[in-house]
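A single protein chain has been omitted from the complex, and every remaining protein chain is retained in its original position.
As written, the chain order gives the labels A, B and C, with residue 1 at the start of each chain.
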Amino acid sequence: MAWFIGIDIGSLYSKGVIIKDDELSAYYITLSGANYRTAAETIRQELLTKANLTQDYITDIVATGSGASSVYFASKKASDIVCTARGINSIFPSARTIIDVAGQSTKAMRIDRQGLVANFAVTEKCAAGGGRFIEVIANVLRIDLKDFGPLSLHSESPITFSTGCAVFGESEAITRVAEGIPKEDIAAGVNKALADKISSLARKIALEEPCAICGGGALNIGLIKSVENTLNIQLLIPPQPQITTALGAAITARTSSLKR
Amino acid sequence: MYFAGVDIGSTMTKTVLMDTNNKVVSAIKGPTGPEHRQLANEVMKMALEQANLQLDDISYIVATGYGRLNVPFADRQITELTCHARGVLSLFPDVRTAIDIGGQDAKCMKINSGKLVNFVMNDKCAAGTGRFLEILAATLGIKLEDLGDISLKSTKKVQISNFCTIFAQQEVVSRLSEGEKLEDIIAGLHDALASRVAGLARRLKIEPDVVLTGGVAKNAGIVKAMKENLGCELLIPEDPLLTGALGAAILAKERFSKATAKGEPIPTKPRRLEKATFFTKETS
Amino acid sequence: MTTEQKKRAINRLNSMHPLRAKVNESYLKSVEAMQAGKPTVWGMLNYYYGDPILKAMDVEVVYPENYGAALAAAGVAQSYLDRADADGFPTHLCGYSRASIGYTSRMMKELNGEIPPEAPLGGMPRPIFLMASTAVCDARYKWFQALGRYMDAPVWTFEAPLPGVKELFMEGSYERMVDLGVKHARDFVAFVERMLGKKLDWDKLSETVDLMIEISQVWHETNELRKVKPSPMHSRDFWSSMPPALFLMGDLKDSLQCYQDMYDEVKDRVDNHIGAIAEEKYRLFFAELPPWHSLGFFDRLAERGWNFVIESFGYHPPIPLDMSGVSDPLERLTRFSLQIYVGYYKDAFEKNVPAGGMAYPYLKYAREWKCDGGFLHPLISCRSASTHLPYVSNILMERLKVPSLTIEGDIVDLRLFDPEDALSKAEPFEETMEHYRQIRRQEGFDW
Partner (left out) sequence: MLDKSKGLSKAREIYQNRSHRVKELKAEGKKIIGYPCMYVPLEIITALGLVSYRTYGDIAEPVTEADKALPTAFCPIMRTCLDCALKAKDDFLDGMVAIHSCDPQDKTTRVWQSYISYPYFHLIDMPGTLRTQSLEYFKGQLNDFKKTLESFAGKELPSDKLKAAIELHNRQRALVRELYKLTKPDPPLISGTEMLQVIKALMSLPAAEGNELLTQVISEVKERKDGPEKKPARLLIWSSTLDNIDIMQLFEAGANVVMDESCGGIRAYRADVKLTDDPLDGLSDYYLKEITCARTFREAVFGEARKDYIADLDSRFGYLKDFIRGWNINGAILFLVRYCDPFAFEMPSLKDYLDHLGIPNTYIEYDYTQGSLAPLRTRVEAFLETID
C-alpha cells in the first residue's frame, strides 16, 4: 500500500490530490494567492490531515502547473499537459480528446489508450481565451460561478461582445446590465465567445471522440452546452474537473516510482 | 447664449457649459464607472444647476466620446478625436501632437494650422489604456491618484512581463510577495503603459508642442514615464480630463454661429433629458 | 548555460567556421567597395536569377532582408522600425522590410546618402539600383518599390513564375517558364550594362554559373548524408553555412572548397557513425528561419536527445538537374533557378499534393530524413515564412502521421520567442512523437 501526492499550482487556483495506489483518497483546492510556496504547503498539510496521514506515508510527490517550481518539496516537476492527459485517462480510459479550460489559457489535446499525449494545442496568453473571462463577467453579474452556467441556459438571445478583450468585455457587460439587458443573455454571450475559441482549438488538433472537458471551465454547464453545440459532440465531464491535472501528477508520481 | 459639450467616456462623463465669450460657466466630471455611463443626463443636470441654467438656455449641445451615439438631448455628435484636438488647441495654440490616454482607448492626434490632420488610436485591448492602471491600482489596493507620487520613489522599476491586464494583476501580486518594492512595481506598470502608448504615438511623427490629456495625465509617474518613452517634453492642461468636453462646447458654439451667420436654420433636435444608451439592437 | 555544456550537447562541424565568416566579410567588402567608389546593389533573395550576373560583373550585392536580421540581432532595429511607422507604413508589414525602409529613410532624409554611424556591420551603402523578385512573397517587390520614396535608385523586378502543380505538366508549360526566364535575364544583363557603363564578360558569367551549380551540388550531397542515423550534422551547422551558397557570398572557388571540406567532414562522421548530438532519440526538421538570438536553446533540446536533421527547403540548394547540352549560361541559370520549386513538382504531382512548393518538400524531408516531428516557428511579421505552416503541420499528420510542434517567434521582435515556453512543451511533444512512431509502424511506414 502506497500513497502519492500530486500538486497543481495554477495561476489562480492550486489543487492537490492524494491517491492510495490507484484510488483517490483526498483532494484540496485553494486560491494560489500571491505566494505559491505557501499555497503548496497548505495543500500538503490539508491533504495529509484529510487523509489522516503523516508525510512519512507519502512515497512520492510530483508538482505541475505554472507554479510547479514553488513546490520545493516535490521530487519531480511534470508538464501540465502530460498530467492532464494522465488524469483524464484514469477517469475516462475511452477519452481520446481533452479540452482543459484553465484560468490563463485553454488547452486541447488528443491522447492514446495509455493516456500518452498524441497531439496538443494551447491558446495564446489572453484572458479572453481562458476561464478567467467567465470569472470576470460572473463578478460583474454578481452571480456565483456555479450559477453562471445554469443561468446562461435560460438565454433566448445571447449578446455578441463588440470586443475581444476581457477587460473591455467587463465594462461592456456592466453597461449592458445597467441598460437592463438580462443577465442570462450576457452570460450566454460569454460562453458563446469562449466556446468558439475552444472549438477552433479543438479542430486544430483534429478532435476525436470521445472528448472530455476539465479545468475550472468544466464547472460551467452553459459553456459545456455551447461547446457541445458548436462541435456537435457529447462531452465527458469528470466529477471534480478542477483536480484532473493534480490527479495526473499523483499518477505520474506513482508510475515513476513503480518504474524504480 | 450658452453652449454645451458632453463627453461620455467609458469610465467618466464630463460636461462643459460655455457662454458666447468661450467662458466656461460650469464643468462637471460625472460619476465614474461603466455602470453609470448612460447617466449623462444626470451630469448635464448638475452642470445646469451649477451654472443655474435650464436646458432650454443652451443654444447648441455637442456630444462626444465613446458614448456619444445615443444621447437624447444632444443636437449633434462629433468624434472625441476632433473634440479633443479642438479642446487642446484652445488651451495650447502651438500644439502639434496631442496624446489622450482614455479609459477605453489611447489616441494620438496630429494637429496642423488649427486642424486635426491625422490620428491613430488603440481601442482593441485594455493594455495601453487608462483601464490598465485603474485595474492594477485596485489590485494593489491603492487609490488611482496616489500611484504617481508612490512611483516617483522608485529606484529600479520592475519589468512587467504580462501584456494582458488581467494576467498583469496576478503578476504584480506575486511580485509583491517576492518582496519587490511597491514603488518599483508601480513604476514598472507606468513604464509598461507609457511604452505602449508611445509605440502608438510613434506611428505619427511626434512634433512639439506635445500635449498629454486624459485622467492619467494627472499622474506624475505616467508623465515621467511618457517623457522617457517619447524622449520629449509634455504639456499638461490644468484639468486634462475636460479637454474633450471643452472642445465639444467650442465646436457647438462654432457650428451655431456658422449656421446663424449663413442665416441657415439651426439644426437642433427635440431634446429629452434622458439616459443615453450604448447598445442598440444592431450592435447586439 | 556554459559554453562547454553547449559543446557537449551539439557536436559542431569545424568546417562550418570559414563559411560562417563569409557573411561579415561580404558586408565589409560592400562597404569597402563603396568607399573605393565601386557600385553596390541591394538585392532580394531571388533564387539565383540575378546574383551570378551581378557577380560576373563584379558588383557587390547586399541583402536588406539579411541586414534586417543583423539590425535585430544588434538590438538597433527598433529605431528604424519607428521611422517606418512614422512614415506611414502599416505595422503589420514584414519586419525586415520596415527595418530597411526605416534605415533608408534615415540614410536619405537625415544623412543625405551617408551610412548611419550607428549601423552595425559597417551598414548598407547606398545602392545604384535595387534587384527585387516576385519569388516567395509579394513583399519582395512591393518593398523595393516603396523605397522609391527615398532614393532615385531604379528597381528591377525579376519574374519568378510559380504555376500550379498539375498545370506545370501541361504541354510546353515548363519550356515557356524557361523562355520567360532567359529573355528576362537577357534584358537584365542589358540593364546592368547600362547602369554600370560596362559590358558583361560572358565567359566569366558561364564560369560563375557553373561554379554556383557545382557548389549547390556539393551542398546538396552534404545534406543527403544527413539521412543516416545518427544524423551527422545539426541544423545549426546548416544555418551557419547556408549564406555563401544561397547568396553567392565571397569568392566562389573558395566557397566550393569550403563546402567540399564540409562534405568530407560530414562523410567522415558517417563512416565512423558519429552523430551531431550525443544520443539521438528524436529526429526533427525545422521550419522556417530559426530564432537567431537564442540558438542556445537547441543545445538544451539536444540534451534531451532532439537532433535537428533537416530544415526549410527554401534555404536548401535546388535538387540537382542535368544541364549537359545547355550551352547558354542564361538558360543554365534559368533552369537552375526554376528548379528550387519545380524540382519538387513531379513528386508532388504523383503524390497529389497541390502545394508543391509550400508544403510538399516537408513531406519529402520527413519521409526521407525519417523525422519523428517537425518544429514549426512561425514569425509574426514574416508571413512568407509562416502562412503555410498550419497546412504543413496538417498534411504531415494526414499523409505521414508525423506531428509538429509550433512555437511562435518574430524576425525583429526577438522577445517574442520564449525558449522556456518551448522547453515546457518538450515533454508532451516527446510523448506525441513516441505515439506517432507506433502509429507509423502500425500503418507500415518504415520509421
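Brief remarks follow.
Basically, a residue touches a chain if its C-beta (ideal position, glycine included) is under 8 Å from a C-beta of that chain, and two chains touch if they have at least 3 such contacts.
On a predicted model such as this, the values are computed, not experimentally measured, just so you know.
Among the chains on display, the ones the left-out chain touches in the entire complex are A, B, C.
Interface note for the absent chain: among A:33, A:164 or A:182, the touching residue is A:164.
Within the full complex, the residue among C:173, C:217, C:260 or C:424 touching the omitted chain is C:173.
Summary of contacts with the chain left out: across C:395, C:412 or C:433, the touching residue is C:395. Summary of contacts with the chain left out: across C:162, C:200 or C:321, the touching residue is C:162. As for the chain not pictured, it touches chain C at residues 87-90, 92-94, 97, 132, 134, 136-139, 141-143, 145-146, 148-149, 151-157, 159, 161-164, 167, 170, 172-173, 176-177, 179-180, 183-184, 187, 190-191, 194-195, 353-356, 358-359, 378, 380, 383-384, 386-391, 394-395.
Touch with the hidden chain on the side of chain A covers residues 160-164, 196, 199-200, 203-204, 206, 230. Contact residues of chain B toward the unshown chain are 77-82, 115-119, 121, 123-124, 283.
Simple rule for what comes next: only the chains that are shown with their structure count from here on.
Contact topology of the protein chains: fully connected, every pair of chains touching. Distance from chain B peaks, on a Cα-centroid basis, for C.
More contacting C-beta pairs link the chains of A-C than the other of the two pairs A-C and B-C. In whole angstrom, the spacing between the mean C-alpha positions of chain A and chain C is 42.
Taking each chain's centre as the mean of its C-alpha atoms, chain B lies 48 Å from chain C.
Residues of chain C in contact with two or more other chains: none.
In chain B, no residue touches two or more other chains. Chain contact summary for the complex, chain C toward chain B: residues 82, 85-86, 91.
Of all the residues in chain B, the ones that touch chain A in their complex are 10-11, 33-38, 104, 124-126, 131-132, 135, 162-167, 170, 173-174, 176-177, 277-279, 283-284.
On chain A, the positions that touch chain C within their shared complex are 78-79, 81-82, 85, 109, 112, 116-120, 122, 204, 206.
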